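For this view, one protein chain was removed and the others were kept in their places.
Our next item is chain A:
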Amino acid sequence: MQRRHVVQYGAAGVGAVALMLGVGWWRVDGPGAPKPAGQRPLPLSAMDFRLTDHEGNEVGPETLIGRPTMVFFGFTYCPDVCPTTLSDISGWLEDLGDEAARMNVVFITVDPERDTVEAMAEYVGYFHPAIRGWTGPANQVARAAEGFRASYERVPTEGGDYTMNHTASVFLFDAKGELVTMIDYHEPREFAVPKIRRALTEVVEGAT
């Protein structure tokens, strides 16, 4: 049946990344320890990765600072969770109306092997126009996931293909790049939209 080991990015994340570079990112079990409860994503300013957006622009965590940000990890070969979440996000953005234009909304692939820039461009084109698709080298995707404390794992399927297990929560950051909250998968829309409004209105000046 399904292998259940999940790539974990924990305190030993740096070691995990080094190991990953050596043996291939999807084969790594990481430090092995279960993720401590309440382990939160880093502030965007403390993350370090280089990716390419679906229009070919070089992007990184600093691209997101200055505007509130919504981030979701997934992959375009995902038949269920990813299109569902991206259409949920599209619906939330429609509910927000003009306010949505003040946000960064980013879909980061955990399957860069298949999700090229072109694949990302075609895929995000079917959803709300505010959604950007980011991809890049496997090691940079791993660094991004590490920063967000997101995990993913490649799982073979019958017939020789593979699918990806991955963190399906939506991350919300304020304009300074501090985590505001996360929207869990299955969370009803009446909770999601107010959370996004909070990220949009979080006072930036003077904080910390």
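In this section, a residue touches a chain if its C-beta (ideal position, glycine included) is under 8 Å from a C-beta of that chain, and two chains touch if they have at least 3 such contacts; residues count from 1.
Rule of thumb we're sticking to: contacts and distances are computed from a predicted model.
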item	value
Omitted chain, identified by the protein name its UniProt record gives, among "Copper chaperone PCu(A)C", "Cytochrome c", "Fatty acid desaturase family protein" or "ABC transporter ATP-binding protein"	"Copper chaperone PCu(A)C"
Touch with the omitted chain, as defined above, among A:L44, A:A100, A:V117 or A:A168	A:A168
Missing-chain contacts mapped onto chain A	1-2, 6, 35, 76-77, 79-81, 83-84, 86-88, 90-91, 122-123, 126-127, 151-152, 155, 157-159, 161, 163, 165-169, 182, 184-186
